[in-house]
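Heads up, the thing below is written out as structure tokens.
In this view, the complex is presented without one of its protein chains, the others remaining in place.
And then chain A:
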Amino acid sequence: MSNSRRLFLKGACVAAVGASGFTLVRAKEAGKNTSKPVYKYALVHDETKCIGCDACSIACREVNQVPEGVSRLEIKREGPFGEYPNQYFRFTRHSCQQCESTPCVDVCPTGAAYKDPDTGIVSVDEWKCVGCQYCIAACPYQIRFINPITKAADKCDFCKDTRLKEGKKPACVSACPTKALTFGDITDPDSQIVKVLKSAPSYRSKLDLGTRPKVFRIASQGGEVKL
């Protein structure tokens, strides 16, 4: 008995160490970025220029064939603030923040949620997705949804498979009448987006979670000051 017990203990220890070691090593490897992305696409939403016309979200629905009832992009409206005639609203963009450190990709069991190595754009492989909704729960910005037609997880991918392929800017950026949206590569110091970001202070949502979002916002003076 004592012999077999010792045998079992040995076996169990080896198995435990082996299994956890393997997982840790694999996780570490997966965490490493072997090849640097060629581009790092980002977006600025200038809330001081936004008039809440929804041209962006309508264009998005059209170009990316987003079905009724769900949306990749919404403009949230707060307000009105102030007294007539100086009333104003505050508009914020609700869409994938294209995190640099991605909770959605980390949890996906099949690798259907992934970050494109060339563009840094977080995307979904419709075919690989099984619809476990783990990524939807993991996204702290709550912008993922199940596409009622494909039954796969879906979200904004900067029009990667539609407009970007044709060499055009994302649909929302082109549709915006006030030029509130700027899209581009932040690794290129001469790009329009870097200029915009340098010209005005910007903020990003929920930075404390360590997600490092690539959607920047330029805050409107309007709105409440909340504690």
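General remarks:
Please note the rule applied: a residue touches a chain if its C-beta (ideal position, glycine included) is under 8 Å from a C-beta of that chain, and two chains touch if they have at least 3 such contacts; residues count from 1.
What we mean here is this: contacts and distances are computed from a predicted model.
Among the names given as "L-lactate dehydrogenase complex protein LldE", "Cytochrome c nitrite reductase, NrfD subunit", "Branched-chain amino acid ABC transporter permease" or "Imidazole glycerol phosphate synthase subunit HisH", UniProt records the absent chain under the name "Cytochrome c nitrite reductase, NrfD subunit". From the options A:P67, A:P80, A:P109 or A:P177, the residue with contact to the unseen chain in the full assembly is A:P109. Touching the missing chain, out of A:V70, A:A152 or A:A219, is residue A:A152. Among A:I136, A:C156 or A:I193, only A:I136 touches the chain left out of the display. Interface residues of chain A facing the missing partner chain: 4-5, 7-9, 11-12, 15-16, 23, 26-27, 29-31, 103, 106-112, 128-134, 136-140, 142, 146, 151-152, 206, 209-211.
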